[in-house]
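Reviewing the structure listed below.
The complex appears here minus one protein chain, its other protein chains still in place.
Labels A and B are assigned to the chains in the order they are written; within every chain, residues are numbered from 1.
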Amino acid sequence: MSTRMFGARIERNIDPKLLRGEGAFVDDIPLSDALHVAFLRSPHARARINAIDTAAAKAHPGVVAVYTCDDIGALDVEMPLLIPHPSMTNPQTQRPLARGDVHYVGQTVAMVVAVDRYTAEDAAAMIEVDYAPLAVEMDMIRALQDGAPRVHASIPNNLAAHFVQSSGDPDGAFAAAEHVTRITVQVDRSTAAPMECRAVAARWEAVTGELTVWDGTQAPISVRGGLASVFGIDEDKVRVIAPDVGGGFGQKVLLFYPDELLVPMAAMQLGRPVKYIEDRRENFIGSSQERTQIHTIELAALKSGEVIGLRDFFLHDTGAFIPYGIAVAQVASTSIAGPYRIPNILVEFKAVYTPTVQVTPYRGCGRPQACFAIERAMDQLAQELGLDRFEIRRRNLIADNQFPYAREGLLFADGLKVTLDSGQYGKALAMAAAELGAESFAAAQAKALSEGRYLGLGLACYVEGTGLGPYEGGHVKIHPITGKVYVNTGLSTQGQGHDTVFAQIVADQLGVSPQDVIVVEGDTKAFDWGVATFASRAAVVSGNAIHKTAVTVRKKVLQAAANMLDVDIDSIELRDSAAWVKGSNRFVPLAAIATASNPLRYAFNKAAQAATQFAPASKHDGPPLAEGEAPGLEATDYYSPSQSTWAYGVHAAVVEVDPGLCTVKIRKYVCIHDCGNMINPMLVEGQVMGGIAQGIGGALYEHLDYQADGNLANASLMDFLVPYATEIPDVSILHLETPSPLNPLGVKGVGEAGCIAVGAVVASGVEDALRPFGALKFHQVPLSPTMIADALERAGH
Amino acid sequence: MTRPMKQAGSARSGDAQVDVELTVNGEAIRRSVSVRMLLSDFLRHELGLTGTHVGCEHGVCGCCTVLIDGKPGRSCLTLAVQANGYSIRTIESVAAADGTLHPVQQAFKECHGLQCGYCTPGMVMNVLGRFEEEGPLDLSDDGIRELLSGNLCRCTGYLNIVAAVRRAAELLGRS
Partner (left out) sequence: MKPSIFGYEAPTSLEDAIRLLAGDTDAVVLAGGQTLLPAMNFRAANPSLLVDIQHIQGLRGIAVGADGIVVKAMVRHREFELDQDVLCANPLVAEVIQHVAHVPIRTRGTVVGSLCHADPSAEIPLLLVLLGGSVIAQGPSGTREIAAEDFFQSFLTTARSHDEIVIEARFPLLPRRAGWAFDEVTRRHGDYAVVGVGCVVSLDGSGCAERVRLAACGIADRPIRLKDAEAILTGTALGISDLDAAAEASVAAVTQPDDINVSQSYRRRALGALIRRMVVKAAQRAGSAQHAESVA
């Protein structure tokens, strides 16, 4: 086992099971006699509920229970404010079932439990609710004005939060500027649309008093803690399992969704397992969304193109509730200067309540908006100063020797100062130019134009603070019978391939093959310390925790093997699941070492004979287990990052615009990215490519279309346009590996990276392609054919 | 709240039941089901074949794709009663009995053509159906993307799935 597994392109351990259809997603778990839930959801964006009549629904054959807010006892309270922050005044969170008012279309009003989902839906439709509809205002700017219809009666101007941060001396910078450019840009509402919608199932064992909940969540341990607290049960009596989960992208990290409380409640009350399988329509109207922000950004520049100051003011749509606090807006505001030095920064935002489903992080979490703002502004500045778009960026990038680069005064979402830890920004930009063929692009563009084809070059840089605290843990144990290594951590996977990368980390320390490392996560019975999967943090936080733990186990193995083989620790090497005396063919298998490390009384197998206290090999003077020692080859450890580690990248593309049909085709797409040391480049590329595809969705296709009355006009995959393979181009992904100095593995997160820059790249490219028609501006994504047609029309074409 | 408050009654739905007879993965099946039961629910919850996934129930995502009389089709847009007399193949029938992956599955594994794996069974069934269809296959990049269109994947960005189809063609000796 001399080849290093860290850094290798290893196929995934989990794949055969998923490929054979043997995955176990929540709705796949057999729960005999289970009951099924359907919700009645509000058809109004704002209304007062005068009365609810459930009589017909209750009488419907097959219905077991119908709940309204009056029937859920202690659960009829506002759900938690997960991330408090002083910038919020009177933050609002939702009740599991509406009491009094409804605040968005899709809000849960009543819950039906029936023998099957078909019947439950029938009964939900029979519930009669007398609503008195109220006025709504969907536009954030108007919603902030005095007298605007309110999302919450108690909150004037719909202002959810107001926050200002500054770094350096922005006023001074603007006073000293030789050129100021100003631009207003908008990124629209979108949603994660994981292929598996959310799902919760619960079983209550009255005899043992144990509650088991299967939840397609990104945060099983946090959900467990929350449930225990809500139901007043001992944490050890609540087991939350996030089994296989069909994508999450942030949407599955909120706690609680109403169903996460009500399904366990119903299971406990009804004495039968209960299941709620969210359908696609509900996912569109009931599960978290993100993205709408309107930024007005100003850059103070010198004639050389050096940007000396930045002011950004933006409105952030937080939906009807703000359970996740200001996290999304705060990430946007602290990512606003991107990879540029820009020493003087003022960022201010207002978070606005709108009568829509709550906004919580969706892959990217505010970064795509910030990137769109700064990168579109950089393009405009380049244009105004007559500089090439690569050049202006080159002149502003943080240089390699300036790291760590701190932005004094800007606090990131972890409450810590923004400090970019390492990178080779200039090199990444140069690689992007080279890979795209930027040098020869002007010629290609001119040639295409002579054939009536409109090509444009788009470009954007991004940074991503990843690997937030507080901490995660790792548990590593070598199994005495099989010699296989069991690894646990507290967060959970939604397809990222944790089981394989964690296995690679452990394999290197213990000299086993990654296939012999069995990773179990997402089950509070297996490991119950930790936080959740979010903010591109699994590899950084759990990865390093597992690494530290594996190093400890390695030491134990070496010590035990040295005893057994009667040699120095230094002459032992670990490979092929065994400890070898270097340069000889003497070895002991890991299984035997694990067995021998556990002083036994009963010799239940051959290896165990060697471990009993009467065995010839058991040579010791004191007790079988020395003071301070633990049996077996096992350890648990934790990693808590001192701050976020910052990944970054440069994306560039050649796009072609058809001015007749106003369609955009991406002809070439290049991504240079750096997430520090890569544990498995194949999986890194998978994460990046998946992110880019979501970014393309956000740049050209995916737009939640809220009507003036607050109804979502495209609550289906037929109308909310998640791209198929036909819409996504080939992408060339190139890596840079600048280790993070912040953690032992030198890794940075990569989960969200891909999606951040795409909107800016595409808009930049479309603008460039249509330059022959005049200086058309594209300051909003997704960029639709209608927007292109309108721009052309305004320019007289 | 921690005590069960009442034992739920043994209520049944009011749906009329009809008999269906069909072949699933080579096995003759006879069941009594509600007329409105979707084939996807029938496969998953009546037969326990949970490898067929459900992502939208309106025909767009392709997660529920199975082979219906040999051709890829949506099990969410087919009623179990409509499938009377049909022969259905699901993902569970694709690998060998000992678990050895079919070349199409193998190709997905080699090319990292799946992440969460939720779309995967539908993808595999669609690709398999197209490989088993008579006539030429367009294995150009555009051709493969066209073949895959109709199946959404939210995780991979498709690049590796396109590669997997090309690799599967290689493993199956198709060109």
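Everything below uses one rule, namely that a residue touches a chain if its C-beta (ideal position, glycine included) is under 8 Å from a C-beta of that chain, and two chains touch if they have at least 3 such contacts.
What you are looking at is a predicted structure, and each value in this text was computed from that prediction instead of being measured.
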| item | value |
| --- | --- |
| Visible chains in contact with the missing one | A, B |
| For chain A, residues in touch with the removed chain | 117-118, 121-122, 125, 279-281, 658, 660-663, 701, 705, 713-714, 716, 718-719, 721, 723-724, 726-727, 784-786, 789-790, 792-793 |
| Touch list for chain B against the chain that is not drawn | 14-15, 18, 34-36, 38, 41, 57-59, 62, 65, 68, 71-74, 76-79, 81-82, 84, 126, 129-130, 135, 146-147, 149-151 |
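One rule holds for everything that comes next: only the chains that are shown with their structure count from here on.
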| item | value |
| --- | --- |
| Rounded Å distance, chain A centre to chain B centre (Cα mean) | 28 |
| Chain B residues within the chain A interface of the complex | 1-9, 11-15, 34, 36-37, 44, 48-61, 63, 90-92, 94-95, 99, 101, 105, 108-110, 112, 114-121, 124, 141, 144-146, 148-162 |
| Residue numbers on chain A that touch chain B, as the complex places them | 11-12, 14-16, 18-25, 27-28, 30, 35, 60-65, 73-74, 114-116, 118-119, 192-197, 204, 206, 209, 231-233, 244-247, 249, 265, 268-272, 279-280, 494-497, 682-683, 685-686, 689-694, 716-718, 722, 724-726, 728, 730-731, 754 |
